[in-house]
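Complex shown without one protein chain; remaining protein chains in place.
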Amino acid sequence: MENIKKLTSKRLFMPLFCLAVMLIAAVIASPDFFKIGIQNGVLYGRIIDVVNRGSEVVILAVGMTLVVSASAGTDISVGAVMAVVAAVACAFTAGGQQSVNEYIRNPFLGALLAVLVGILCGCFNGFLVARLKIQPMVATLILFTAGRGIAQLLTNGQITYVRVESYKMLGSSIPGVPVPTSIFVTVLMVVLTMLLLKKTAMGMYIEAVGINSRAARLVGLKSTMIIFLVYAFSGFCASIAGLINSSRIYSADANNIGLNLELDAILAVALGGNSLAGGKFSLLGSVIGAYTIQTLTTTLYAGSVSSDQIPVYKAIVVVIIVSLQSPELGKLVRRLKAKFSARAGKGAVS
Amino acid sequence: MKKERRKLDGNSFLLVITIVLFLVMYAAGCILFKTQGFAKTQNFLNLFISNAGLIVIAVGMTIVMITGGIDISVGSVVAMVCMILAWTMEMAGWGAIWSTVFVLAIGLVFGFVQGWLVAYLKIQPFIVTLAGMFFARGMTAVISKEMISIKNEMFLSWAQCKIYLPFGGYINKKGMLIKPYIYPSVIIAILVLIAVFLVLKYTKFGRSIYAIGGNEQSALMMGLNVKRTKLKAYMLEGFLASLGGFLFCLNTCSGFVEQAKGLEMDAIASSVIGGTLLTGGVGNVIGSLFGVLIKGTIEAFITFQGTLSSWWTRITIAAMLCFFIVLQSIFAAAKEKNKK
Partner (left out) sequence: MEQDVVLTMRDISKNFPGVKALQNVDFTLRKGEIHALMGENGAGKSTLIKVLTGVEEFESGEIRIEGTDTAIINRSPQEAQANGISTVYQEVNLCPNLSVAENLYIGREPKRAGMIDWRTMKKRSRELLEGLDIHIDVSVAVENYSIAIQQMLAIARAVDMSAKVLILDEPTSSLDDGEVEKLFGLMRKLRDQGVGIIFVTHFLEQVYAVCDRITVLRNGALVGEYKVEELPRVQLVAKMMGKDFDDLAAIKKEGSEKRIKGEVAISAKKLGHKGTIRPFDLDIHKGEVIGLTGLLGSGRSELARSIYGADKPDMGELFVKGKKLLVGAPLDAMMAGMAYLPENRKEEGIISDLSVRENIIIALQAKRGLFHLLSRKEQEEFTDKYIDVLQIKTADRETPIRQLSGGNQQKVILGRWLLTNPDFLILDEPTRGIDIGTKTEIQKLVLQLAEQGMAVMFISSEIEEMIRTCSRMAVLRDGAKVGELEESELHQNSIMKAIAGGGN
């Protein structure tokens, strides 16, 4: 009993438990879930699909975790920023044409430019939140709606295709390597971020600012700067995710790239056992949460739920998680219990 | 001190800016697009006709924003409402009246759930309504992935019922008197505006909303029922969102998944441009009306201009929202400084 209690009180217990439940559900839904094969020299199978397709969510969740921790708000512009980044990358490399079969301009330069634009978007959000003290969600709402408009303008309202094999490598795989490229990128992003948080004081700074920004300021932390950086970083994560997504479909589709992914990222953070009210966080928890979400998505797809219907389920999950996180729910339950037992007691007397 | 003098404080100043901005923009339009008939009475009325739904939704948004909350689900709720209207009438064969009553009830329930989560579980309004936004949009797709056009005769008769105004007419080249007209939706929108204006100004519920936005703790201490007031505010807002969706549907006469995407931004922008503070406590539905009119004028500009993509509307609105938010932030900082 004692051991079980110890186990459940561990920080990563709940996220792992959720993932396990989700995986079991996935196996029930499709028994060959864990089957892995090789197709065209690349690993293939449901589970590989989850890990591969989950890359964008994991990367976004990494940035989102820090945003939530430091500012007690969420960055809902990440999906739109992905679209902008993809538009920049494609419009640049395709030289403004609608569809190309070879690079018109240097693709590395395009990717770099795209990442810079993504960081710039993050800086814009960061400026509004950190400097002007605007509620994070209102601030990021601006790019959330305007972002896709900007992406449309960059691509002249058309889907811009870059039909070059090497452009697809980021989203699929490099010839001769059996593991999809995006998995490497994801691991790299997660590991680098963890190193950044653990080997410098950044992790502690972010938590301190998120828990009590006034106290943090008085012990010499520059809260404004830290919050700004966190949003810029979220923009960076969004741009990497945007590049991967654009590479998958070797195009920039302003309407569909990163669609609804902001919800997935927020959900991943919440499922990772992190409070959306900010403060202490577990990056690993968010990563686990992200894969849980992706398993849910993949399973729902397998159950022939279409992509535009999936948000219904995810929205319900979000509401359940935040309700469970709410201290008010506990109070409410206690009050109801008290009322119930009082009534039961009265019944026994009479 | 017999005569109480009225100072123009920062908040009224924002409202004045908004009204002046609208007048200037409209005047500019009249001059720039004179030949295309921008200055016609009908064109002015079209601002109301095409934005009747948005006016109602912006009014609802203003209510929750005054409490210090926000609702980003309205765009999706509009899509869901349109889809339910279309589906019930076309697929299930309901009457127009029953469909309408049904969607209004759904709006009320939707508002109740969101309001309960915000008020009683104290979850951030943004998270709750973000979930609401995805839920409603997803539900729209669950009902039907294909677009459904409404052919119900009664509904179409509501949509096409022109009400001619007794003034502002002119004689066209053929010598016919062209009278300007509006649709019933405009009248509903104006009535809602007036009703909510009165509720906010003259009822305990209305004043409680302001009190909560000003200082929730104080409102509680003064004996106001904060939770119930918030719940009611969100319910009213949910109802207005569905009513707005109904008016929206009168314009489009169809339901489809992508409908009214980004409408939440228009509503929030209208409210903010109209002087509602994001921090709550201050706001006015008249201001929100002008916010909507400004948005409509921008749209008209882009239509009359002809070559610009419609995406520019969204970007311009976002830029204006940004501008007004910055303005608010500056005013707030100045106020803080003055106090000390």
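For clarity, chains are labelled A and B in written order, and residue numbers in each chain start from 1.
In the analysis below, contacts are C-beta pairs under 8 Å (C-beta built on N, C-alpha and C of every residue); 3 or more make two chains touch, one makes a residue touch a chain.
Here the structure is a predicted model, which is why all the values come from computation and not from measurement.
Student: Among A:Ala94, A:Cys121, A:Val190 or A:Ala216, exactly one should touch the missing chain; which is it?
Tutor: Of all options in A:Ala94, A:Cys121, A:Val190 or A:Ala216, contact with the hidden chain holds for A:Ala216.
Student: Kindly state which of the options B:Asn215, B:Thr303 or B:Ser329 is in contact with the chain not pictured.
Tutor: Missing-chain contact among the listed residues: B:Asn215.
Student: Among B:Val282, B:Ile298 or B:Ala318, single out the residue that touches the unshown chain.
Tutor: B:Val282
Student: Touching the hidden chain in the complete assembly: which of B:Ala105, B:Leu198 or B:Ala333 does that?
Tutor: Looking across B:Ala105, B:Leu198 or B:Ala333, the contact with the absent chain belongs to B:Leu198.
Student: Which chain A residues would touch the chain omitted from the figure, given the whole complex?
Tutor: 199-202, 204-205, 207-208, 211-212, 214-222, 279-280
Student: Touching the missing chain, which residues of chain B?
Tutor: With respect to the unshown chain, the touching residues of chain B are 1, 4-7, 9, 198, 201-204, 207-208, 210-211, 213-215, 217-225, 281-282, 337, 339-340.
The working rule: only the chains that are shown with their structure count from here on.
Student: Using the average of all C-alpha atoms in each chain as its centre, how far is it in Å between chain A and chain B?
Tutor: One centre to the other, that is 31 Å.
Student: Can you list the residues on chain A that touch chain B in the complex?
Tutor: Within the complex, chain A contacts chain B at residues 73-74, 76, 128, 132-135, 137-139, 141-146, 148-150, 152-153, 157, 260, 263, 266, 276-277, 306, 308-316, 318-319, 322-323, 326-329, 332.
Student: Of all residues in chain B, which touch chain A in the complex?
Tutor: Listed in rising order, the residues of chain B that touch chain A are 70, 72, 117, 120-124, 126-128, 130-135, 137-139, 141-142, 145, 257, 262, 264-265, 268, 278, 309, 311-312, 314-315, 317-319, 321-322, 325-326, 329.
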